[in-house]
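Contents: one structure, followed by commentary.
Note that one protein chain of the assembly has been removed; the remaining protein chains are unaltered in position.
Per-chain residue numbering starts at 1, and chain names A, B and C are given in the order in which the chains are listed.
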Amino acid sequence: MNLDFTEEQEMLRTSARDFLSTECPKTAVRELEESEEGYSKEMWKKMADLGWMGLVLPEEYGGTGGEFMDLIILLEEMGRNILPSPFFSTVVLCSLPILEYGTEEQKKEFLPKIANGEMIMSLALAEPSAIYNASGIKVKASLQGDEYVINGTKLFAHDAHIADYLLVVTRTTEGANPQEGITLLLVDAKSPGVTSSVVPTAALDKQCEVIFEDVKVPRKNMLGAPNQGWGIVKRLLEQATVAKCAEMLGGGQAALEMSNSYAKERVQYGRLIGDFQTIQNYLANMWIDMETSRNITYEAVWMVGEKLPCTKEVSIAKAWVSEAFKFITERGVQIHGAIGMTRDHDMGLYYRRAWAWDVLFGDADFHKEVVAQQLGL
Amino acid sequence: MNLDFTEEQEMLRTSARDFLSTECPKTAVRELEESEEGYSKEMWKKMADLGWMGLVLPEEYGGTGGEFMDLIILLEEMGRNILPSPFFSTVVLCSLPILEYGTEEQKKEFLPKIANGEMIMSLALAEPSAIYNASGIKVKASLQGDEYVINGTKLFAHDAHIADYLLVVTRTTEGANPQEGITLLLVDAKSPGVTSSVVPTAALDKQCEVIFEDVKVPRKNMLGAPNQGWGIVKRLLEQATVAKCAEMLGGGQAALEMSNSYAKERVQYGRLIGDFQTIQNYLANMWIDMETSRNITYEAVWMVGEKLPCTKEVSIAKAWVSEAFKFITERGVQIHGAIGMTRDHDMGLYYRRAWAWDVLFGDADFHKEVVAQQLGL
Amino acid sequence: MDFSLTPEQERLRKEFDDFFKEEMKNAPPGWGGSLEDMYSADEGWEFHRYMARKLAEKGWLVRAWPKEYGGQDASIMEQVIFGEVSAYHKSPGVDVFGIGLLGPTLLAVGSEEHKKEYLPPIARGETMWCQLWSEPNAGSDLAALATRAVREGDYYVVNGQKTWSSGAHRGDWGFAIVRTDPEQKRSRGLSFLLLDMKAPGVTVRPLLGMDKTHLFNEVYFDNVRVPVKNRVGEEGKGWDVTKAMMNFERTNVGMIFTVKRGLEDLIEFCKETKRNGEPLAKNPLIRNKLAQIAVEVEVGIALAYRIAWIQEKGGPAAMVEAGALAAASKVYGTELNQRFSYVGHQILGPYGQVKKESKWAPLQGTIESGFQQVQGMCIAMGTSEVQRNTIAWLGLGLPRSWDEVFKRPMAK
Partner (left out) sequence: MDFSLTPEQERLRKEFDDFFKEEMKNAPPGWGGSLEDMYSADEGWEFHRYMARKLAEKGWLVRAWPKEYGGQDASIMEQVIFGEVSAYHKSPGVDVFGIGLLGPTLLAVGSEEHKKEYLPPIARGETMWCQLWSEPNAGSDLAALATRAVREGDYYVVNGQKTWSSGAHRGDWGFAIVRTDPEQKRSRGLSFLLLDMKAPGVTVRPLLGMDKTHLFNEVYFDNVRVPVKNRVGEEGKGWDVTKAMMNFERTNVGMIFTVKRGLEDLIEFCKETKRNGEPLAKNPLIRNKLAQIAVEVEVGIALAYRIAWIQEKGGPAAMVEAGALAAASKVYGTELNQRFSYVGHQILGPYGQVKKESKWAPLQGTIESGFQQVQGMCIAMGTSEVQRNTIAWLGLGLPRSWDEVFKRPMAK
């Protein structure tokens, strides 16, 4: 057992924190939230130059061959800073499955471009059914000659409006078992018939509706085997879920630190509000939630990284951490009082993400049902 | 609208409080808990002399013709004092249905004896299935000539071991609708084949297993119409549920007052513990729970007393008040610290009842499902 | 006890209900009934003013006030009925500040001149007010306020800054608490002024909420001249007026009925919406959550009625009881709104974050705006922490502050 980060990982954290706080102050976060694109091309380029997009990609594809935990550290820092960018969409949701399931040809085509910041990708998974089970996948792809033809609507696809390519989860056959008959396709976002538009959401986080009308995709753009795509989705959801937990760790830590600092500077009744037991208890409970979240996340991350069976552990982490993040940001607003609920204060950035990420990749009840099944219930 | 008690009701409350605190100090409560019978015959006699058993019975049956709310006040005070006695079993669970559904002959036979303290009764409703739905009723009664013959086991029947008569909910026919085919029988507890024994429980509150082996009951001892007994059970459960809420009100108020007093006398760190915000917040939350419980209970009581449709309101009251009572007693123990968890301290009397009464007549989830149905869900 | 309404009260409720049902058809698209809906966009504000005039025409705007100032001397119970029906229908029209706070205060402690000058335009639905209390360093601890008013002849010259003034960008008039005697500390040396928000030197700057709606404002005073006759109460006794205003113990019935309505809408949604092939309404976890909210709504209503009943009886002991109960209903009502928001968000899943302008937004985006706006409810008008402190003090006889504790000798 070794629960410490390596020295390199600590350095990565420090440099990421420095970079983000310099390059992406909260004023920039708010501006990017308001912008149509939702990210800064300039910053994206710099991130690529720092090697972030290729952090976990092998050197042969332009990466630096890091491990999953390295990526997690980066995501923690991005969550800490609420970085608006298509990093999660591109790197976590798309580059990882291409790396693990892509053909050599696909890897060569996509990964170097991702690594050098040229390509932005988006995962089109959820649909209006809004469930993260295979039965929710209704968007149809039918094989016509050497092409798949896609029809249907995807929803809540982050960053699809700026993506160069979409990784689309489609249904290619219908059967008794909804997990059968799912095929993943890499779709050029500029293909005729693809329409992406941003759905306005509380976190202003660029979730898109993506309509497919007779969109043609060459067969070679299939990721993995035909009809066997759900296995890829399951794996990528495990990675994505713990990666999102890591972002929440960073966000929660920032929200807690911000609240604690405020409690040590805000005076009411001639006393620092952090002197009041009421506020101390809030902060102590937030601290407990933070520390418990940290350890359960790292454990799940390690299992995902090691490719150990981890369905239960991933769900446990998400069920716990998303509730903790909500609690921490909610109490954070309350500790700040009125200032905490304004557009100009940073606390709202975290609070709004907490509610957005709570329902992303399944909420606590969804994951508790997974846990129940894993317990043999 | 008039949300005040009448002057007579206030007097009843005062005299009940005086009587109980004098006649049944907490040392006596603990002794009665330990005793086999679980009540004091002498006190029972005095209660009868005060007219408590006949409080809501018409004068012609030896009562004083009070209204349901009067009974509620008495029950609040009994809850406040944790009176161990078969009052609830006899008066609430048995005399009320006999009064409302009994034949003139039955009323004349049972009610005066209840009113003057001669007769103790017990409701044998629950079974090992432990659900408060009609489908839980499996104890069979079959009509053989002019007698019903009962076979089966009832469980959690309070005070059956000292009862003169049992009101037994039996199944007389089986059909698609479990609410059909239920018949209520008044059974002499000394009938051959009846065996009552106390099941040891946390609250030491004399809940019994009652085994019926070929117990013969004359047909005239049927309460209400044959096979139509579930309507009576529903009505008596409404009465019993709000009556139990009233006992919890009394208990909650006592637990809150006890905790508040302790907070004003216990010193740690040179300060009364009630000076600490942590303790103040506990008490404020207990106070909120208490006041909210009070008003929702009285409203439901009024509806039950007026015989208005009140399925939803009764379930709302139980779902709220039993959770509140648990919370109040749990925080009460915490405020008291170690002393609060001892056998010799009064707080435990309330704490143990809170958990016992929580599951009595259906717990919060049971009642919330009733509410959901009433909401058309 | 008797929980029934009189036939007259039942008739009134029906009359209110019919009126609001009809008039709410005029609400602008996406109307959700929150203060943000009222103050933020122009359509919302116009609708508020429209409803205020309509209610004034009906004679319902200030039912509780004496007839001579435009009211109907209505009983508290009738006000509660009006409040609940109005909230249920998400109606604006009743100015929180002019009608809810200033009116009763002037009726209780104002001069006859003030009553005659300010109350009738409020009663006619013409003048809208705002509250100028909090300052950057005086939130829960209002007595720490620093805005200065210096007497010059018949005027006070006011300088300083107020904040968190809901709707100050819409209000015609504001009531402010300011420091007239800087030598005196905290609650002493304060005065209570009525001021024209269009007076020279008043600058209002928006403080947008986290969902970018415009409810709160900063208000700057730069040599604002306020006639001395606009002072309520004596000079230096402004704290008494402020306390009087805070002491109108609210039943908070409206905020409970807001949830009642929201719950009904959510239940409807759950019946209509299938997920995984089954209506959400059949999901046992969702049923349990919705039922819990329903329980809490009815519990909150029962509490509000108790407060109304105590107020109707009156008397000093009743007022202490009502004080603690009103604090309880405030914290209960706002935290219930919060729990409702969160439950709604959870049930809607990813749809709970979609803003009302999208075609994908269910329930007109009320859940999305709700979970961002509800935090303000737990903070504005006395934070939950302050309310619990009030309960500890009035309801339980515990010390109100540490300073009080430390004035006592150490306990042994």
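Here is the rule we go by: a residue touches a chain if its C-beta (ideal position, glycine included) is under 8 Å from a C-beta of that chain, and two chains touch if they have at least 3 such contacts.
These figures come from a predicted structure and were not determined experimentally.
Novice: Using the touch definition given at the top, which of the shown chains does the missing chain touch?
Specialist: A, B, C
Novice: Which residue from A:M43, A:L155, A:V169 or A:M303 sits in contact with the chain not drawn here?
Specialist: A:M303
Novice: Among B:A203, B:A246 or B:L283, single out the residue that touches the unshown chain.
Specialist: B:A203
Novice: Determine which one of B:L93, B:L272, B:M303 or B:L360 touches the chain that has been left out.
Specialist: B:L360
Novice: Need a quick check: the contact residues on subunit A for the chain that isn't drawn.
Specialist: 1-5, 69, 260, 263-264, 267, 270-272, 274-275, 280-281, 283-285, 287-288, 291-296, 298-299, 301-303, 313, 316, 319-320, 365, 368-369, 371-372, 375-377
Novice: Since one chain has been left out of the picture, which residues of subunit B touch it in the full complex?
Specialist: Answer for subunit B: residues 126, 128-131, 133, 135-136, 155-156, 199-203, 207, 209, 267-269, 271, 278, 326, 330, 333-334, 337-338, 340-345, 348, 351-352, 355-356, 358-360, 363, 365 touch the chain left out.
Novice: Considering the entire assembly, which residues of subunit C contact the chain that has been omitted?
Specialist: 283-285, 288, 402, 405-406
Operating definition for what follows: only the chains that are shown with their structure count from here on.
Novice: Return the residues of subunit B touching two or more other chains; collapse runs of consecutive numbers into ranges.
Specialist: Correct list: 281.
Novice: Could you pull out the residues of subunit C that touch at least 2 other chains?
Specialist: Within subunit C, residues 388, 402 contact more than one other chain.
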